[in-house]
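First comes the structure, then the notes that go with it.
Note that this complex is displayed minus one protein chain, with the remaining chains in position.
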Amino acid sequence: MIRLQQDDFNVTTLVEAAKSRETGAIVTFIGIVRDDGIECMELEAYHEVAERELAVIRDEAMKEFPLHSVDIIHRTGPLRVGDNIVLIVVSAGHRKEAFLGCEYIIDRLKQTVPIWKKEYLKDSSRWVGGEERHGHS
Amino acid sequence: MIRLQQDDFNVTTLVEAAKSRETGAIVTFIGIVRDDGIECMELEAYHEVAERELAVIRDEAMKEFPLHSVDIIHRTGPLRVGDNIVLIVVSAGHRKEAFLGCEYIIDRLKQTVPIWKKEYLKDSSRWVGGEERHGHS
Amino acid sequence: MIVRIKAFARFREIIGSENTLDLDEGTPVLGALKNLSAGSKDFRDACFDREGTIASHVVLMINGKRISGRDRESMVLHDGDELAIFPPVAGG
Partner (left out) sequence: MIVRIKAFARFREIIGSENTLDLDEGTPVLGALKNLSAGSKDFRDACFDREGTIASHVVLMINGKRISGRDRESMVLHDGDELAIFPPVAGG
């Protein structure tokens, strides 16, 4: 499943759904709003293009590594410190490829998917720059 | 939390519990009973020593990488294909160290923690050899 | 011809999320951006650098496909095209 949504996700539910009889390893990545002195943040996306880019990244990862399934859920809208931002669930027969696939996906996601974050501080706000600048994780 | 238990675990609950205001990334590894032609398996542990070794591995990982928290839950007893075997939850400020820490822990766990698996096939059974032999993932 | 402009993040804050421009056939990307700049100094400052060329950090897409190199200025727009403008992405 590839989805942009305002609602939170349930990690357990997605992990269970990712299993097949051949699954021996599932690696998940969860990105979370970190307290960099902020009160909250607002996520904005170029929806159609972001979902399409996420599907492209999933397809790339599944071509590159022997994965069984890839799910990516990215939230949009207002989020507070501690809230989930993104969930990536990668299932595979063995752990090595599950780790490699999951890390590949979050790295690519941060480079190419049109999503932006505006951080609200006590008396000001700022747009978060891309990776290698103030990326959250 | 470090624990050997018969009961299943809830990934979401442990992910939520792992969060602090400084958490930006959580990586989890879930090992699952894979269908290698087996009907079910039974996990046995040298309990006291296994829990102590898991704590040692957690401490090593937290010394090696800037992690905020490490939780490891390993199940024992009878398990069927698709059942969870082990959960590792690693939280950190940033994703790189969360991935490194989590993979370090599962690699070490497979090398040193006194836990064994007996696989039950249709008409026979076998003890699973250590890593690099018939390891499940 | 009609071209839709989608703007995100600080570009959205300046010109709104969606604009419709009625441009002459054959207008390139640069023409569309200059058209928008005419109506907003803030947009011009955000989009162009001091030399008057499109700032390097500005990302442009036509119909959801990123355009790069010389195409960023010269690619010709067509009726019904969606031109998107935004700063570097920061998801995840």
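For clarity, chains are labelled A, B and C in written order, and residue numbers in each chain start from 1.
As a convention for this text, a residue touches a chain if its C-beta (ideal position, glycine included) is under 8 Å from a C-beta of that chain, and two chains touch if they have at least 3 such contacts.
Predicted, not measured: the structure shown is a model, and the values here were computed from it.
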Handout entry: Displayed chains contacting the withheld chain
Key = B
Completion exercise
In the whole complex, of B:14, B:27 or B:50, the residue touching the missing chain would be B:50
Exercise for the section: Among B:19, B:58, B:95 or B:110, choose the residue that contacts the chain missing from this document, as touch is defined above. Expected result: B:110
Fill in the blank from the handout: Note that chain B touches the absent chain at residues 31, 43-46, 48-50, 52, 74, 85-86, 106, 109-118, 127-131, 133, 135-137
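By definition in this document, only the chains that are shown with their structure count from here on.
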Problem - Count of contact steps on the shortest path from chain B to chain C - result: 2
Fill in the blank from the handout: Between the Cα centroids of chain B and chain C the separation in whole angstrom comes to 50
Completion exercise
Distance in whole angstrom between the CA centres of chain A and chain C is 27
Exercise for the section: Return the distance between the CA-based centres of chain A and chain B, expressed in whole Å. Expected result: 23
Problem - Numbers and ranges of chain A residues touching at least 2 other chains - result: 31, 106, 136-137
Fill in the blank from the handout: Multi-partner residues in chain C (2 or more other chains touched) are none
